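The other protein chains are all here in position, but one chain of the complex has been omitted.
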Amino acid sequence: MSNSGNEAILLIHCKDRPGIIAAVTRYVLEHGGNIIDLDQHTDSPRNRFYMRVSWEMENFDLDEQRIGEHFKGLIADRFDMNWKLYFSNKPKRIALFVSKQLHCLYDILGRWQTQEWDVEIPLILSNHKEAKQAANQFGIEFYHFPITKENKVEQEKRQMELLDQHNIGLVVLARYMQILTGEFIHEYQNRIINIHHSFLPAFPGAKPYHSAFERGVKIVGATSHYVTEDLDEGPIIEQDIVHVTHRDSVEDLVRKGRDLETLVLSRAVWKHIQRKTLVTDNRTIIFN
Amino acid sequence: MSNSGNEAILLIHCKDRPGIIAAVTRYVLEHGGNIIDLDQHTDSPRNRFYMRVSWEMENFDLDEQRIGEHFKGLIADRFDMNWKLYFSNKPKRIALFVSKQLHCLYDILGRWQTQEWDVEIPLILSNHKEAKQAANQFGIEFYHFPITKENKVEQEKRQMELLDQHNIGLVVLARYMQILTGEFIHEYQNRIINIHHSFLPAFPGAKPYHSAFERGVKIVGATSHYVTEDLDEGPIIEQDIVHVTHRDSVEDLVRKGRDLETLVLSRAVWKHIQRKTLVTDNRTIIFN
Amino acid sequence: MSNSGNEAILLIHCKDRPGIIAAVTRYVLEHGGNIIDLDQHTDSPRNRFYMRVSWEMENFDLDEQRIGEHFKGLIADRFDMNWKLYFSNKPKRIALFVSKQLHCLYDILGRWQTQEWDVEIPLILSNHKEAKQAANQFGIEFYHFPITKENKVEQEKRQMELLDQHNIGLVVLARYMQILTGEFIHEYQNRIINIHHSFLPAFPGAKPYHSAFERGVKIVGATSHYVTEDLDEGPIIEQDIVHVTHRDSVEDLVRKGRDLETLVLSRAVWKHIQRKTLVTDNRTIIFN
Partner (left out) sequence: MSNSGNEAILLIHCKDRPGIIAAVTRYVLEHGGNIIDLDQHTDSPRNRFYMRVSWEMENFDLDEQRIGEHFKGLIADRFDMNWKLYFSNKPKRIALFVSKQLHCLYDILGRWQTQEWDVEIPLILSNHKEAKQAANQFGIEFYHFPITKENKVEQEKRQMELLDQHNIGLVVLARYMQILTGEFIHEYQNRIINIHHSFLPAFPGAKPYHSAFERGVKIVGATSHYVTEDLDEGPIIEQDIVHVTHRDSVEDLVRKGRDLETLVLSRAVWKHIQRKTLVTDNRTIIFN
């Protein structure tokens, strides 16, 4: 878990069969890589195999650029693997989408400013103007994209161009109250993280705290997930809850929920930028 | 919270208006009662007032039998109160309903046997025979009521007669896998506690752990509630959750869920027998 | 729990005796106050009584300025009460003390900026310069007070003058790594809140995460407390924990601990500014 030095991170999933771990670790070993972390999971009922392995690049005898092709030819194709290769020294560039509620935004900006997160945040996008001040405070470019039924497709197109220009790798919907179109979602598949302010699948939709209050629940939750075209149905990355009582008004639920949303979203983004998430069949594998 | 000596426990709810607390506490005081605990809640949006107050009976100058009528005439009618009066020295008699899964049953029997709970458990009823051994081990009468569509109404009638004969005040459905008829529920309104093995309102119905697994949730929950005719929709008494990961199979969810069900049900029963629960508008007030 | 309108908040503690609640609620009632919330606690073993009661000032027939004296003469003296009276419309002015670690600082500034907290934060003080940027970003005055053994008493004297000039009511040590002198603590008794980065009383002192790691604990905690002259021994306001595993390095504990410190400190400050904390015998009563 040391942060110094470049690390390769390899995520794999494929049909389970004997010998995958041995093949991969031998491969890393034979090329001079020292394994830092290996986490593996077998889903026996579905006969699927998942692995995350990371190693130090310092003495590795292949260039970053060559590893992928080389690994594919020798190992990946043999086991018919889905795989992705990342390097820890590559910058992670995040775009933040917000609306009027700014608690998640400030939380993320604080983590970036204090260098808790080793990321770049070149831009904040919003369908409202409330976040402009925050953007100014932290010296980040702010883009205002008012959204109407009529202009939605066009505005999203412009947003995507902007993301593309800035080489954005991850879109974080930090309480962004707009539904993205399928085209946008498809373009950033498994690279858009949303925070839903309830314990999904309970209380999907727009006013979960009101629903929770009416139902008289003793717990409220929050759920961060990758965005898919099925609203609030995407693969869950992180969930947590807070206890409430009959003394809590809807406003209290909203207040307690804010801290929860903030934490749950940040934990999810952290897992993603550590390359510890893998999506399969609308579920996530979250590596250690 | 001392257990020695008899305590009166008064639960009140009514329309909120000024002077209720003063009137009640003055009443207790003037008759020589020393207040042990007072917990009050005002639901401002609905303009409702709730209170639980308990006092020592030792120097109280009214007999147990007389207090109700007396309080009604002087105070309750004036404020148009819904109220209930309990005495801590009255035995609490519980009937346990179970099916095949016995973890909640053994947990409750352990609490009774070690005198953690000051209750009487004269009988265990089941639609299966698995619990007979447990009943024998703990010296409790066991009644087997096989349930079919055809005999359900009649069997429930016999069950109710049995509960009546044994002067049962609380029915605990400790993983009882039968739906009670409206008549039974009506007879024991707010006196039947069920444990549902999910975080309601998510995953109602019969196989919540399978649904949770399929959805890829990171949390599973359990909910104890008073039983109403709307299945799994009754007033919630207690909820809690446990974190799960992609490594947990359905069997793991079931195993982790068992401990949760046990705890959540026992906490709810404890609150009930302490007379700290009050039902209103399908929600519960849980006093301190 | 509505935020509109001025509320009086009365905190009381005294020897327990019959009639206190009745006397206080009757007093409020007779002067036209509508009680919003009443929370009372009796510590039977120590024979102590604690109460927080709040009421709407709208129709109250006494001026803010007069209530204290009037209540004292009629009620407080009779029961030999310790009491404090607050009004919700009075500004709460907070000074933030920090050192090099800024996560708690950014969290609090975010809550202030988004108006989650209805407080004023006129100044940030630090023995280092790291926080200057944050102060600038949020438009708050920053004061740098380098501390050495030699200048400590003098610097604290200047700090206290500054707090006095700015009419500061609460000092928040948001990871301030200096020990305050007894004089400072005495001046702001029960008005200095600290966050200790461990589950006190385990791991007091300067490097709790290292100690926790060495001990191989499965939980790390954080504790917010009022500052007293006994270091890390002041009355606890709030505590919470996070689970850890053998996989977590000291750096991971530090990272997980940061979120915990942030939350636990903010919850404590929230409770304080709601006037829901009362200190007695080095313990806190935290009202609902």
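Assorted remarks:
Each chain gets a letter, A, B and C, in the order it is written, and its residues are counted from 1.
Keep this in mind: a residue touches a chain if its C-beta (ideal position, glycine included) is under 8 Å from a C-beta of that chain, and two chains touch if they have at least 3 such contacts.
Because the structure is a prediction, the values reported are computed rather than measured.
Screening A:Cys14, A:Ile36, A:Met160 or A:Val279 for touch with the missing chain picks out A:Ile36.
Within the complete assembly, residues 1-2, 18-19, 21-22, 25-26, 29, 33-40, 42, 44, 288 of subunit A touch the chain that is not shown. Where subunit B meets the omitted chain, the residues involved are 1, 101-103, 106-107, 109-111, 113-114, 116, 133-134, 137-138, 247, 249, 251-252, 255, 258-259, 263, 266, 288.
The set of subunit C residues touching the chain not shown comprises 41, 43-45, 50, 199-203, 215-219, 221, 235-241, 245-247, 249, 282-286.
Please note the rule applied: only the chains that are shown with their structure count from here on.
Residue numbering shows that subunit B and subunit C use the same positions for more than half of their mutual interface.
The chain with its CA mean position farthest from that of subunit A is B.
Rounded to whole angstrom, the centroid-to-centroid distance between subunit B and subunit C, based on C-alpha atoms, equals 37 Å.
In whole angstrom, the spacing between the mean C-alpha positions of subunit A and subunit B is 42. Multi-chain contact residues of subunit A (touching two or more other chains): 247, 249.
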